[in-house]
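Every protein chain but one is kept in place in this view of the complex.
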Amino acid sequence: MNRATLDLWVGIFVAIGLGALLFLGLKVGNLTFASAGETYQLHAKFDNIGGLKVRAPVKSAGVVVGRVSEIKFDPVAYVAVVTMLIDKRYQFPRDTFATINTSGLLGEQYISFEVGGDTAMLKNGDFIKKTQSAVVLEKLISQFLFSNNKAGEAGGNAKK
Amino acid sequence: MANKLIAVLTDLGHRVTGALWRLGFASRFLLMILVYSGTSLRRFHLTIREIYFSGVMSLIIILVSGLFVGMVLGLQGYDTLERYGSSSALGVLVALSLVRELGPVVAALLFASRAGSAITAEIGLMKATEQLSAMEMMAVNPIARVVAPRFWAGVLSMPLLAALFSAMGIFGGYLVGVRLIGVDAGSFWSQMQASVDFREDIVNGVIKSFVFGIIISWIAVFEGYDAEPTAEGVSGATTRTVVTSSLAVLAADFILTAFMFRGA
Partner (left out) sequence: MPSTPSDSLVKVSNLSFAYDRRPVLSGINMEIPRGKVVAIMGASGCGKTTTLRLIGGQIKPTSGEVRVDGKVVHRLSSDGLYQLRRRMGMLFQFGALFTDMSVYDNVAFQMREHTDFPEELINDLVLMKLHAVGLRGAHELMPSELSGGMARRVALARAIALDPMLMMYDEPFAGLDPISMSIVGELIRKLNDALGASSIIVTHDVQESLKIVDYVYFVSAGKVVAEGTPEEIKASRAEYVHQFVWGEADGPVPFHYPATQPYGEEIMTQAAEVSNRG
C-alpha cells in the first residue's frame, strides 16, 4: 500500500463525505436562506407573542422573507420586543401590519407581513407600528363558552 | 457471615477505586496525546494512512447499513404515518430520525466495532511484541508516532461517516417510500426541506459525531496501550473497547440530545 494509493483513497473518502454533508445541507435542510447573509433588521412590539420562537419564519404573502432573530421583554411598557432579520432584496412600506399567525391549527407560529400603501419604506432598525398579537387558544375557547352562556341566558330570559 | 459481607464490600470498593484510577490514567493519557499531536500534523501522511485504515475501510459497512436502516425507516414510518393520514410526512420522519440520532449514533457504534477494535488490537499487539518499547529505545515517542495519528484519524473520520450514513439512509427511505410504496416525491422532499433546519438538526448531528469520534478513538487507543502484553490481554482489551465505547456513545448521546433539542 504505497503512499499514492493511500492518498487517493483518503481523498475520495473525504470528498464523498463532504459531498454527503453538502447533500444534507442543501437538499435535505434549508441551507439556502441561512447562508444568504444580506439582511437588515426590523423591530416590532407585541402584547403577546404566544408561542413564537427565535428562528421562526417571517412570511409575506405566504413566502418566507426573513427570520425572527431575537425576542426581548420591555420592562417599562410590559410588551414583547421582537427583532427580525429581513432579506435585503425585499423592502416593506412604513404601514406594514405584522401579525403572529399559526401555521395550520396547532402548528408553529410565525410572523406575517401585510402591506399597506405607504410609499416610504422601512429602514434598518425601524419599528413596525401596527402589530397584532398572537391568538391564545385558551382565551378563544373561554370567550366562546362565555358568549354562548350569555346567549343562552338571554334566550332563556326572553322566553320568560 | 459478617466476614463475607465485608469481603463483598471490600471487593466492590476495590473495583470502584480501580475504575477511578483507570479513568484518571486514561485522562492523563488523553492529555499526552494532545500534547504530542504535533507529529500527526507535521507529518500528515501518518494521519492519512490511519484515516485510510479507519475511515475508508469502514465505508462499506457504513454505506450498506445506512441504506438498510433508511429503507426500514421508510417501511415502518409509512406504516405508522398512514394510520393518521400523514404519509406525506414520511420524508420528514426519515430525515430527522437519521440526521439527529440514527446517523451519528449507529455510525458511531459500527465504527467502534470495526475500526475501534482494530485500533485496540493493533496497538495492543505492538505493545505485546515490544515494538512500542523498541520505538522508545530508538528515541521515537510511541505516543506521537503510533497513538496520536490513530486518535486524530478516528476523530476526523467519524463526522464524515455519520454524514454518509444519514445520506444513504435518506436515499434508502426515498427508494422505499417514493419508488416502492408510492408516496409523492414532491411532498417527500419539500416537507423534508421545510422541517430539517441546517443549524438545529444537521450541525447538531455533526457536533454529536465529533464528540462520538473523540470518545471512541480515546477509548480505543487507551485500551490498546494499556493492554496486558499477552493474547488474553489483547483480546480482553478489544472487547472492552467495543463495549465501553458503545455504552459511552449512548450515554453521551442522551446528554447531548438533552442539551441540543431541549428547546425544540
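So that you can tell them apart, the chains are marked A and B in the order they are listed, and the count of residues begins at 1 in each.
Just so we're on the same page, contacts are C-beta pairs under 8 Å (C-beta built on N, C-alpha and C of every residue); 3 or more make two chains touch, one makes a residue touch a chain.
Quick caveat, the model's predicted, so the values are computed rather than measured.
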Visible chains that the absent chain touches, using the contact criterion stated earlier: B
Chain not shown: contacting residue from B:131, B:187 or B:257: B:131
Given B:9, B:60 or B:140, the one touching the chain that is not displayed: B:140
Where the unshown chain meets subunit B, residue by residue: 125-126, 129-131, 133-140, 145
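Heads up, the rule we're going with is that only the chains that are shown with their structure count from here on.
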Centre-to-centre distance between subunit B and subunit A (centres being mean Cα positions), rounded to whole Å: 36
Of subunit A, residues touching subunit B in the complex: 1, 3, 6-7, 9-10, 12-14, 16-18, 20-21, 23-25, 27-31, 34, 53, 55
Residue ranges of subunit B touching subunit A (in the complex, touch as defined): 45, 48-49, 51-52, 55-56, 59, 95, 99, 157, 159-161, 163-164, 166-168, 170, 189, 192-194, 196-202, 206, 263
